[in-house]
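Note that one protein chain is taken out, while the other chains of the complex remain in position.
Chains here go by letter, A and B, matching the order in which they are written, and residues are numbered from 1 within each.
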């Protein structure tokens, strides 16, 4: 059983940088699980920017869907695995399944790993539920799903942080 | 004079569960004031889910508008009254009055109760002001109103919490 650290926060609030710093303390080999797909120019630019910042100590695994399998498949290989981010993973799954209950079942599979994984995990998510209720129904569904997933993951994690303006606030651990 | 606890947070961030836990500590009889109306399938499903979770120790009062009157009318009857939620109550009032000042006056009536109510109160609200400024004017009006109401209620409360990912952060008390 190893440590699980969960980090949530708003857009560009310093989540990834905090995650890289906390994960970096475990030392190489460092595993980075990217759930985003370079589907458009904006995302491709963001992925490239993050990769350049992390540098060569990190080995990247791209996995938009089978996150639990990717973690299990590399268990014990890395000193730590950083997952960035949960929100994009949920987006990918919701678009694939079109079924909230199936996505929640995958989140449950992921949290069940925390207590058995030999490799410490650092997971990054987004806070998306503190704005006005979206008019779009899919956006409302996603907002509720993201809130529920964050709650499940935080509950199963050892340490939890929320970031504001690049500064972390410890919520648990 | 009794204790007033105020809980705010994003969508599905664990506000209601925290409120039920804190209110539950006062012991039965437990009063639950529901301000939402099962006007559509989404809301009906949410109400049913929350009711099932609370179980039979709670007695539900449905009051979409006259919140202060409902609390006054049951004063001393319950060991605690949980109001879920302020945001839906504000929505109902704004749609009814179409006048922010009248809604704010009702919020003032509510906060004036805190120091005289014999029954402790636990109030749940939502944080809706941390997203991009909405393009829709009514949404902007509501966002400002919700912020102002939260501030008024927090000021008049003895304990205040904000929740993230199911985890509470104490702001006051």
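Methods note: a contact is a pair of C-beta atoms (placed from the backbone, for glycine too) under 8 Å apart; a residue touches a chain by one contact, two chains touch by 3 or more.
Keep in mind that what you see is a predicted model, and the values were worked out from it rather than measured.
Residue in contact with the omitted chain (choice from A:23, A:67 or A:130): A:130. Looking at chain A, the residues touching the absent chain are 9-14, 42, 127-132, 134, 136, 139, 142-143, 164-167, 169. Residues of chain B that touch the chain left out of the display are 6, 8, 10, 125, 127-133, 135, 140, 143-144, 146-148, 150-151, 153-155, 160, 162, 169, 171-172.
By definition in this document, only the chains that are shown with their structure count from here on.
Between chain A and chain B the centroid-to-centroid distance comes to 31 Å (mean Cα coordinates, whole Å).
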